[in-house]
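All protein chains of the complex are present and in place, except for one that has been dropped.
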Amino acid sequence: MSRLAGVTDLDARRKQALEAHEAAATVIAVCDGPGCNAAGSAKVAAALRRAVADAGLEGSVQIKTTGCHGFCQCAPVVVAYGDGLFFRGATPDQAPAIVEAAVNGQPIPESVLYRHPATNEPIALERDIPFYAHQERRLLKHASHIDPLQVADYLAVDGYAALARALTEMTPEAVLEEVKQSALRGRGGAGFPTGMKWELCRRAEGDQKYVICNADEGDPGAFMDRALLEGNPHSVIEGMAIGGYAIGASRGIMYIRAEYPLAVRNAALAIEVAREMGLLGEDILGTGFSFDLDIVTGAGAFVCGEETALIASIEGFAGEPRPRPPFPAQRGLFGKPTNINNVETWANIPLIIRHGAAWFSEIGYERSRGTKIFSLVGEVQNTGLVEVPVGMTLNEIVFEVGGGPKPGRTIKAVQTGGPSGGCIPASLFDVRVDYESLAQVGSIMGSGGLIVMDDRTCIVDVARYYLRFLKSESCGKCTPCREGVPRMLEVLDRIASGEGSDADIDLLGQLGRTVKGASLCGLGQTAANPVLSSIRHFRHEFDAHIHEKRCPAAVCTALITFHIDAEKCTGCTACARACPQQCITGERKQPHVIDPERCIKCGACLDACRFDAVVKE
Amino acid sequence: MLLRPLERSSNEGPELKRVYLVPNRCLGCEECIEACKREHDWVACNYIEWVNRIYPVQMVCNHCAEAPCELICPAGAIHRTETGAVVVEDDKCIGCTLCNIVCPFGIPKFSEEDRHAIKCDQCAERVAAGKEPACVEACPMKALTFAEVEDYEAERRERTARRILEVGTCLRRFVAKKES
Amino acid sequence: MIRIEIDGNAVEVAEGSTVLEAARKLGIDIPTLCHHAGLTPYGACRLCVVEVEQRGRKRIESSCTRPVEPDMVVRTDTDDLREYRRTTAELLVAQCPDSKPIRELAERLGVQNVRFEGRGMECILCGLCTRACQQKIGTPAISFIHRGVDRKVATPFEIQSDVCIGCGACARVCPTGCIAIEDMGNKRVLRVFNTELELQACSECGAYFAPQRMIDRLKTETEVTEGLLTRCPACRRQAIGAVLRQAMR
Partner (left out) sequence: MVVSLLKLTYNELVEQLNDDDRIVVWTCNDCVRYCGLGGRDPLDALADRLEADGYNVIHRELCGISCNRGLVRNRQTHPATKPIYQDATVIIPLVCREGLETLAFVFKKQRIIDTVETLGLGVYSEETGMRLNVPLEETGLEPSIDGYDLAELAEQRGLHTGPFVAGQKAKAK
């Protein structure tokens, strides 16, 4: 790929890309995000290519594999442009039918047709699907148009125009001012104003400054940064280059966890291409500005998402946090002023520069502006990646975008902010999802994981899950986090096994306050949040475990029993065959009985029974 | 990391006082050690060495210029005070005992109880108060003097001159006898 | 000089000092475990936490790592801080139930009974030994391995260290005294680190007095006459004493 000497070269290349796009009459985009990939999207794409070749349409139909479209519930997702026909759960067998539908416009075969979960109405176009309709997609707008390995795709959607504008039309101060005006706040969780952060680093004295992209996304159930890096790495690169220009840094580092091999590969290839095109390296677009990027892969420690631990990890030390101050903006990587933002924050920068701060901040709520991507997972109809204006209420996100609970269930709570956040009960779902409002109900925005829980989720069990996660992810440097978190887990285990007492709740509170107050880094300071917020909002569930020795959601194995309803049991022996303990006995065609002494409460019989005769209480 | 550059110029600054010994005055009564103990929380930092098991020699830190202990101390716990004494900062000492091994005179000790190196600080408090170091004050034989080099050398020159004079007188008498 | 306020008392300290140093200057007792004046601050034990108020914002920070800044208001003894310290001390006792210094410290901080089952460790993971070894001695013979509750101090792969010079600084900075160093014949044994070092015999009296690696290293790093380094300190004193006796009649 030839080097771009200046902005005119860039515009010429963009024009070329647009022309190529217009030449193809129909584009079929196959989502190749992790969810769809796991569901076999690669085979679907291959089958589609074969189908196109078989039909002799190579000239007019183009098959494109893209990053995550977001609607993981329907994996693998295939979308056909121009109209935006939506195919859910595509399989290789369906390829010829999909191609036919895409070329002719309609009809979509029944097996890949999306139907409204509540009304069962067929919906053919992507934009009509409620999951998409309620979103405000800005970062993800072009998710289904961009092949991450084709820079032309990014150029065709005005990629690198912001960098060109910043370098040629704006001074670094003007860029900084624009970002400050936009009121963009760090999307990694803490919500520190990005412009202010940049300014601190810009003002710090140092011959060498660094910008770092924090792609060490470790929250369970969160995959926003992954999707962005995998699907559109050029937008992050462009954001970092603009940031480097505004801050005065000539070096950037992307810290990507090694568990995201596809993100590492795509980002590395994108950096290579950008370098070849002269969008990175010396004298970018002939403006004299130099900026280069490297990738450092982390070994997957959750704590390395913490700024100082991340810096220690890049420097080659064990990923342990260091006390602040000095803040990274003063003395960061190798002792030099360093600015760290997460992937989503960087990806927002080109949009702000291209469309202006006013455009960015026109949506949002109070001090939180712009859009935020959430990964909506758990017990909800539509799971996937959703981008909504900051300040949308949880109700809207869960019930309108997410489509509400699964049939026959009720939604109980949402965990925001991953292991650092808290549980928000359904009664508080009119809370707005912005930095301040969430803090008021004892949770945090976090990096954007939204885990929906319904009536079959035990809050005590969820708290235990998060503590187990934090116990294994604590670096062990400071006492409260290293010792306190496992002790809190011990107490919760006691409660979950029915041996808890009221004193245990007090002990949890005391431990939680200390872990929260006295820990060294963000991991420890937020480690107690899931437990403390659960106790605050779901005290009755804890009380049920402690006083009634009962798990309301029938999850905690020590407090539940399995038995067989003799009236419903047909004596089919399916449960007895499934039982790993062989503790279900009974004559054929006669009601069976579970021996409670030997039952290990694995639930295999429950799954095996076709007559709902196995009862879990 | 361990060795810091030899940067200090030792011959500048004010004339510094040191503890000097006149060995043949020393009885080996160890009063100096006891005095040191009383001064420094019952841990003495000086020694009496018995040369040939008969002749006592009082050994105390020389506060060397470019002191090896000061240079080797990795924690930077040994430094030179304004009065020129090389002292250990107790709370900075990490107990590596390198000072003990590196000292050509074998002077620094290590206190396992207090967990820091122990060496002569030339009784900083006493000197600041205008007194002599405890060992000098305690020596019943006045074998120890606390003086600047020049003063001590002057006294020593005088001592030697007197001896030469005595020997010379002897010799003259002897030679005169022989000649006559 | 920077002027700050601690517990209502104003104090002036040099720029770059820590809150802990300023508090000690005022005679305010802040408990510490992982702090050592000769080593870089680490901020791991969290016993020295204080409340720092700056521009109206209150934060809990470890005083050993917090550099002083102008117009800082520090409180060292609030109810919250006492609770944090007490709970942290209780956790430490639960971690090392047999350590006497830790028990005493916990008692001083108001821990009456420990509500957790002991973990039976001896080390409180304060990192003093690793910092002394890595930063000061400059031979990274020991470091932390594993993370979280499995964290411990060990040599690489927990086998005989090939860089340890056997100086024993690790043992002497340890606040719980859980690193034992034994000299057995011509070997210095650091049992917790699975390390044995050969001791150098004195060329005069034959007594074993220091690890060979330590002497070798000193030979390369100092200008002390080599013959002296192979003698034990007592023999050095003897030799110098004899010279003095001869020279200074």
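We just call them A, B and C in the order they show up, numbering each chain from 1.
The criterion applied here is as follows: a residue touches a chain if its C-beta (ideal position, glycine included) is under 8 Å from a C-beta of that chain, and two chains touch if they have at least 3 such contacts.
Here the structure is a predicted model, which is why all the values come from computation and not from measurement.
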- Touched by the hidden chain, which of the shown chains? B
- Message: Can you say which of B:E30, B:E49 or B:E70 touches the chain missing from this structure?
- Response: B:E30
- Item | Interface with the unshown chain - residue positions in subunit B | 27-31, 33-34, 38-39, 42, 53-54, 138, 140
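The criterion applied here is as follows: only the chains that are shown with their structure count from here on.
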- Message: Report the inter-centroid distance (CA atoms only) between subunit B and subunit C in whole Å.
- Response: 31
- Using mean C-alpha positions as chain centres, tell me how far subunit A is from subunit B in Å, no decimals. 71
- Item | Sequence positions of subunit C contacting 2 or more other chains | none
- For subunit A, which residues count as touching subunit C in their complex? 301, 318, 320, 322-323, 325-326, 471-480, 482-484, 486-487, 490, 507, 510-511, 513-514, 517-520
- In their complex, what parts of subunit B are in touch with subunit C? 1-3, 21-24, 47, 49-52, 55, 57, 59, 68, 71-72, 74-77, 89, 91-98, 100-107, 112, 115-116
- Task: Spell out the part of subunit C that touches subunit B in their complex, as residue ranges.
- Result: 36-39, 132, 135-138, 167-169, 171-173, 209-210, 214-215, 217-218, 221-225, 228-229, 231-238, 240-242, 244-245, 248-249
